[in-house]
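A single protein chain has been removed from this complex, and every other one stays in its place.
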Amino acid sequence: MTDTLSTAVSHELDGNALLDAYRTMRTIRAFEERVHAEFATGEIPGFVHLYAGEEASATGVCVHLDDRDAIASTHRGHGHCIAKGVDVKAMMAEIYGRRTGSCHGKGGSMHIADLSKGMLGANGIVGGGPPLICGTALAAKQKGTGGVGVAFFGDGASNQGTTLEALNLASVWQLPAIFVAENNGYAEATSSTWSVAADNIADRAAGFGMPGVIVDGFDFFAVHEAAAEAIQRAREGGGPTLIEVKFTRYFGHFEGDQQTYRADEVANAREHLDCLKRFRTRVTETGQVEAAQLDAVDAQVTDLIDAAVEEAKAAPKPTAADLETDVYIEY
Amino acid sequence: MARTISYREALNEALAQEMERDESVIVLGEDNAGGAGSPGEDDAWGGVLGVTKGLYHRFPGRVLDTPISESAFVGAAIGAATSGLRPVAELMFIDFMGVCFDQIFNQAAKFRYMFGGKAKTPVVIRTMYGAGLRAAAQHSQALYPIFTHIPGLKVVVPSSPYEAKGLMIQSIRDDDPVIFCEHKAMYDVTGEVPEDSYTIPFGEAGVVRDGDDVTIVAIGRMVSVAEEAAKQLADSGVEAEIIDPRTTSPLDTETILESVENTGRLVVVDEATPRCNLATDISALVAKEAFGSLRAPIEMVTAPHTPVPFSDALEDLYIPDAQRVANAVKTVVEWKR
Partner (left out) sequence: MNDAIRKVVMPKWGLSMTSGKVTEWIASEGDEIADGDDLAEIDTDKIAGALESADEGVLRRIIAQVGEDVPVGATLALIAPADVPDAELDEAALLAREELDSGAVAEVAGPVTGSVEVEGRTICFAALGEGEETVVLVHGYGGDKNSWLFVQEPLSQSHTVYALDLPGHGESTKDVGDGSLDVLAGAVLGLLAERGIERAHLVGHSLGGAVVVAAAAREPARVASLTLVAPAGFGSRINAGYLRGFAEARSRRELKPHLAALFADPGQVTRQLADDLMRYKRLDGVDKALGALLGTLLDGDEPALDVAPLLSEVDVPVAVVWGRRDAVLPATNGEGLDDVEYVEQAGHMVHLEQPNAVVAAVNAVTNRR
């Protein structure tokens, strides 16, 4: 059985917590829109996959996490990184291939990681993350830290054998793991309505003996609540959960994608469903946060991203001396 | 008529001509058409870099999109090959072999032998390899040596549009499993390609350039790097013979040995990392079989023993270039006991 959660706020967030969540989502959005613009100038090398539109998922889950907890991300990883606390300037520098980047320019957009923050890395291999999260969850369980592991993965990745094997293993071992299927409707140019041979990804949870829930991915509060419940259960030894988050990605699969497979769903989502707009309306209507406070966050985020880009462009690139370092710890 | 077309177009033409000729040829892979189940265009992608574009409409029902389930669809292609089809499956990036390797090396590669010569598995697995697009560590590797290592697989690494078309047609007609490695930085490289269908046999190296001073064996995209180096070297009076094995399995050892017997010097250029790659394999062959002809130690120009770095500053150092090849040639030519 799959439950669809209502958006009632059961886990109260105070004003500061709301502002923090908003800041995270706004930072992700601003980061991605800026990378989109900079990519078009030709200055950013390689493949870049943007997370704009999906901010509520990373944010709604990661607000519950702390340094005990690990997440695994995807090729579309910038949002997960920011939500898990990776330094935004280091991320930008990484995307520009600079020595000051999170991975010293060796990883790039698809491999940003900060293990000190429990961020196990964006991932170039679709379905690469879920098995790893079984491992972080196993470690947390063995060591009794109370930590959890969260695997973010796409609708496309939900069809990968590695993902399905990980779901089963997590359930068999009753691991403190949360599997967040981010269903943005497409894997590259392929619709999830075609590639997922069930009505919902979450429906598959039953087959693995774990709870499955579907949430509106444009609604921060819905994600927040579903995640709270799953994470709490996991921390208490109740085993894994599969959460399917449904929404739309705003940009192409990667920068440069002509998106001829799409209808005009993005315009509608941006106009009527957007997670930032809905968040703002909701928290100002309830009076928990003033509009001016949100505006101030917007301005701070803009400054941060400006500075991140400026510093990234000015930063040095790695040199020949860096080429063969860090292949091993010792060799 | 021979026209100038791109590596991408040459591959597309080979696929189209074989699909036209033989109904049992099918094409499958992630977004090989693209747009499955989506509200917009069908054949929206034609493969992530457009190699299969247009086949979906020309050959209805014979271009299959797949979920992201490489183990399942590569395995399915292999199974279908045992049952009368000639599938051309696309493993988008060679790096993704990790998620489906069992089907390739424990299944397809071994059927013929394990089953006492009774099986026939005419499957082609097309895949992109190689660095240069800033695609970083998990999308840039030159992993053909790993496939070359495995008995039962044939491994093709075409170096130009002409080779791409002829080798693809040969791969499809070949009754053994073939791993067909396309360099992702070469899709827009152009060259003269006949309009007619043609094949290039496996295990016959191309001699790209004649020369008496040194033999350069180069794999895939490294052939053009070696050619660039050879031009530079010719200006200083060193004539390099360039050999393109075309297939790393089978390997045309005869052409390599003959050339080294004439030149007495060998440089191998391989984009793969240096341990257990084609450079070491070919060097060992020559050291053993043509030891008496060698007038200098063999030089190997390869990537370093590291993953592929993302930053352009590092990736440019990572990929063997003409200067490094020319330096290696100078080393062997000037070598004195």
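Just so it is clear, A and B label the chains in written order, and each chain counts residues from 1 on its own.
Basically, a residue touches a chain if its C-beta (ideal position, glycine included) is under 8 Å from a C-beta of that chain, and two chains touch if they have at least 3 such contacts.
Treat the numbers as computed from the prediction; the structure is a model and nothing was measured.
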{"item": "Partners of the unshown chain among those that are drawn", "value": "B"}
{"item": "Touch with the omitted chain, as defined above, among B:151, B:201 or B:297", "value": "B:201"}
{"item": "Selected residue (touches chain absent from view) among B:102, B:175 or B:254", "value": "B:254"}
{"item": "Per the touch definition above, residue among B:175, B:188, B:210 or B:316 touching the missing chain", "value": "B:210"}
{"item": "Footprint left on chain B by the chain that the document does not show", "value": "1-2, 166, 192, 194-201, 204, 206-207, 210, 254-255"}
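We adopt the following convention: only the chains that are shown with their structure count from here on.
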{"item": "Whole-Å gap between the CA centroids of chain A and chain B", "value": "36"}
{"item": "Chain B-touching residues of chain A, taken from the complex the two chains share", "value": "45-47, 97-99, 103, 105-108, 110-111, 123-127, 156-157, 159-162, 186-196, 258-263, 265, 317-320, 322-324, 327"}
{"item": "Chain A-facing residues of chain B, complex", "value": "30-31, 34-41, 44-45, 48, 65, 67-72, 95-96, 98-99, 133-139, 304-307, 309-314, 317-318"}
